[in-house]
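Removed: one protein chain of the complex. Kept in place: all other protein chains.
Here is chain A:
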Amino acid sequence: MSLDAPSTNARYGSNAGQPLTRRDGVLKVTGRATYAADNHPDGMLYAVTAVSRIARGRVTSLDVEATKAHPGVVEVMTPASRPPLAHDPDEKMPPFGFRIEVLQDSTVRYANQPIALVIAETLEAATEGAALLNPQYDADEPRTGIDDGLRFDPPAVGVGGPPKAAFGDVEAGLAKAAQVLERDYVTPAQYHNAMEPHAVVAEWDGDHVMLDMPNQALAMSCASYATYFGIPPENVTIRSPFLGGGFGSKAIINGPQILAILAARALKRPVKLVLSRAQMYGPVGHRGGTWQKLRIGLNNDGQLTALHHKSISATSSFDDFLEPAANASTHLYASPALLSEHEGIRLDTGTPGPMRAPGEASGSAALEVAIDEAADACGMDPLDFRLHNYAETEPGSGRPFSSKALRECYAEGAKRFGWAGRPLASRQMRDKNGFLVGWGMGTALFPCPHFPAEARATLRADGTALVETAGADMGQGAWTALAQIAAEALGLDPEQVELHSGISTLPDGGIAGGSGHTASAGLALNNAGKDAIAQLSELATNDPASPLFGAGNIGVEARAGRLYRRDDETRSESYAEILARAGRREIVGTAKASRDPAAAEAHAMFSHGAVFAEVKVDPDLGQIRVTRLVGAFAAGRIINPRLVESQYFGGMIWGVSFALHEEAIIDHRTGRIMNADLAEYHVPINADIPSLEAILIPENDPFVNAIGVKGVGEIGITGTVGAIANAIWHATGVRVRKFPVRLEDIIG
């Protein structure tokens, strides 16, 4: 970890903030942080969904009588008995909501779709009641493979992104190339698998409802729930103080939670629903599979003449979320011609959704391997090749980047990794135990979205502050970083700032997604804090009794709980003194903040990085072990280097997971996922992650927002997947183009 800061453009002497530990750390390690399912209001009932075991067709019967006869079962909700909703679930819910499956009919669209809800006095009774429903089906042939699904031209990819980007003449560029590389890559369906399952505890009071649930987008969700239940948004309160991971899956409304809330209203008792691990493989989103093709034209100098990236991206039969994989190629390498495009394929699965760098991760996995293959085809070092094709400005548009310290990432990462001297050819390195050793690299890239957000900052009579925004801490450390931003704006120590977050009654903190939460909620808190300080300054500079009287034109500076006259350090006054003399108990600053549209128009805004991987491979047995990962990332201003390093580690670990572990195994005869549990759907365990280094490259970005913050949550997975696959090739000479890499791929 580097705490080095640039000498220029520093804020309070440094562009990196303090590496404070998590504010909620002690609560979490002592078990006092209560998650949604820890709530047990009096009289609470338990709801369990029964799910479909076919992937396409319809339910022809349910043995509701058998279920109702089971001791403890209170009610069974089926398409025949489900109370009405105020919004048609077969219509999308703007802005990001999907069509959802809430027992609107007996149609089955995917395996694990809810087909009934059983509500009982105990979890055990509800679970057994669901098992007793004994559904009968009229099953149709499921379509879950690349050869089965209906292909279509998508109007949009991801959450409304363009399905196509093009500039220059790609075919002409390929025609004049000295050599053309054409390669296919496959990425599997992956499931978020947050540690904490999707859960809700719903309690109605008249037409008001209290929802305890993990949620990445509080205000947006309140509006959506209100629409489904036909009540004003302010009647919905969501409490989501802690999330045991979200990864994109807790930002979007899903069917099971709606059903539980509906049951609570119908039965006039609080209802809890917690999905089982297996039930998370269906109605709560996933990363859709991709089948990608890259065509790269290369001239004799090792430069791209054209780049064509096409992704066939899977979505459900009834809604559209296409992994925007090809867009990973649109902003990274310089090329005179580029075409990135998508084709959709409809499969009988749940609708995919945003998951851990949606598009960027799967697109980067293909692109970075293709670039490695291109470097090899040119006989060039993979790092030299990337520098040779460095985009000084945004490819196509020619817009400047708001900041881009990618060169520094390459240089520092390579230095720390010890990249120099890497043999060009594969199978050149062995360790003393005879294992094959390989080094690979990948470039990391992630956009910097900014969501509108609001915040409130209250300076209190004792000189401390309360700051509030309805944000979400999924484990990334938002409580801590956001308090640091607010403290800086308020001129206080973080310990003097109390942060309230995680409940929807607070000012809208935007969405904790797209790696944009710190920037979005942070900017709102910064501006609210500055608003409070401005009001305080107004009081002081207009008060003849204040040493700051008359400093209005010169200005004051807020620091360490005092206002200082800018031109005279000896004239200052504490916040508490100013408030006391003014007879004020508090001053409330507020802000609604979003990105400056002019800056956004004029600049391309991305975080960048470079990831270097070392793997060892058993030459006979094919067992792969990642032995070193070094990532260097530039993401604007770093609020808390400790937490950011942890975010980068997390991203890189998910990169290991993508490269070597994660895959939903689907039986295409039935459309069922055959490894829907954490024993068989593998994510890495500690022993798979031997050595990680994350280097924080200083970067000053005056355009991205007033606090200079980009985003760090997802970039770590990009670059890493390709770096590992490339290192495996370097070790073994085997180029694997289908993820995850398996033993049999290596032994041939």
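Definition applied: a residue touches a chain if its C-beta (ideal position, glycine included) is under 8 Å from a C-beta of that chain, and two chains touch if they have at least 3 such contacts; residues count from 1.
What we mean here is this: contacts and distances are computed from a predicted model.
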item	value
Undisplayed chain, where the name is taken from the UniProt record, one of "Methyl-accepting chemotaxis sensory transducer", "LrgB family protein", "ABC transporter permease" or "Molybdopterin dehydrogenase"	"Molybdopterin dehydrogenase"
Hidden-chain contact residue, picked from the options A:Val437, A:Ile503 or A:Ile747	A:Ile747
Contact footprint on chain A, counting only the chain that is left out	53, 71, 124, 127-128, 131, 278, 433, 435, 616, 618, 620-623, 625, 660-661, 665-667, 669-670, 672, 674-675, 679-680, 682, 684-688, 742-744, 747
